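Subset of chains shown; positions unchanged.
The chains carry the letters A and B, assigned in the order they are written, with residues numbered from 1 in each.
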Amino acid sequence: MAELVLQTRKPCELLDITDLIQARIPNDLACGICHVFCPHTTAGVTINENADPDVRHDLLAKLEKLIPRSEPFYRHCEGNSDAHLKAVLTGFSVVLPVVNGSLRLGRWQGVYFCEYDGPRTRRLNLLFQRAEE
Amino acid sequence: MAELVLQTRKPCELLDITDLIQARIPNDLACGICHVFCPHTTAGVTINENADPDVRHDLLAKLEKLIPRSEPFYRHCEGNSDAHLKAVLTGFSVVLPVVNGSLRLGRWQGVYFCEYDGPRTRRLNLLFQRAEE
């Protein structure tokens, strides 16, 4: 199992990790799957547009409006219940197709680490599997 | 890797693709996984009720209320930031169990392509893997 170590810089941030993942894919993986797994509870991993950075701004801005930092009914004493919920909604893993040792993403897709309670040092696990060709 | 090509007809739509996926599953896959991967950033794939079409209406109607097309703080010039966020929340892949060459879904489950910025021609990738029996 491979591991990526990431340093986030802001409370909420979408970090493009596409190239970091690509660098770890075994060259001899002709057809398969890369599983990216996030072992945290206030961060996640997703896929989205790799071109206009305004998309990332808009995603985080709207999530913040839907799920603000504090609510009168929150009980969790650490004050980061919003980050837990954002992570649940984004998800903790992505499944990525691999062909001939390369990620086979869509033209506009990048893979993003979603920091919702940073800045922190974070880790991601990568697992590779062969598929039927 | 198999590919499905879909033509959506509306701006937002849930297309039942269960039978299209079933038709591509190798007959000799005794026990395994079908990965369905969406290579787009304003569309996704999910699972939900295959009986009453009102469920699909309600899902899209509520998503539209939560995440309307425009917000004063959106910056992305294409005007489809809502579609990007809906896709992030729905997810870009599903994992489906396969037994004896057939999808093993729950009784009320169907697989749906989620169009959030249509109508467009869309593609889905399918990957098959064996599992431990």
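Here is the rule we use: contacts are C-beta pairs under 8 Å (C-beta built on N, C-alpha and C of every residue); 3 or more make two chains touch, one makes a residue touch a chain.
Computed from a predicted model, the values in this text were never measured in an experiment.
With respect to copy number, the whole complex recorded in this structure file holds 3 identical protein chains, 2 of which are shown.
Keep in mind that, in the parts below, only the chains that are shown with their structure count from here on.
Rounded to a whole number, the gap between the C-alpha centres of chain A and chain B is 19 angstrom. If you check the complex, the residues on chain A that touch chain B are 31, 33, 46-49, 52, 54-55, 57-59, 61-63, 65-66, 89-91, 94-97, 99, 104-109, 129-132.
Touching chain A in their complex are the following residues of chain B: 1, 26, 29, 35, 37-41, 66-67, 71, 73-78, 81-82, 84-85, 87-89, 91-93, 95, 125, 127-130.
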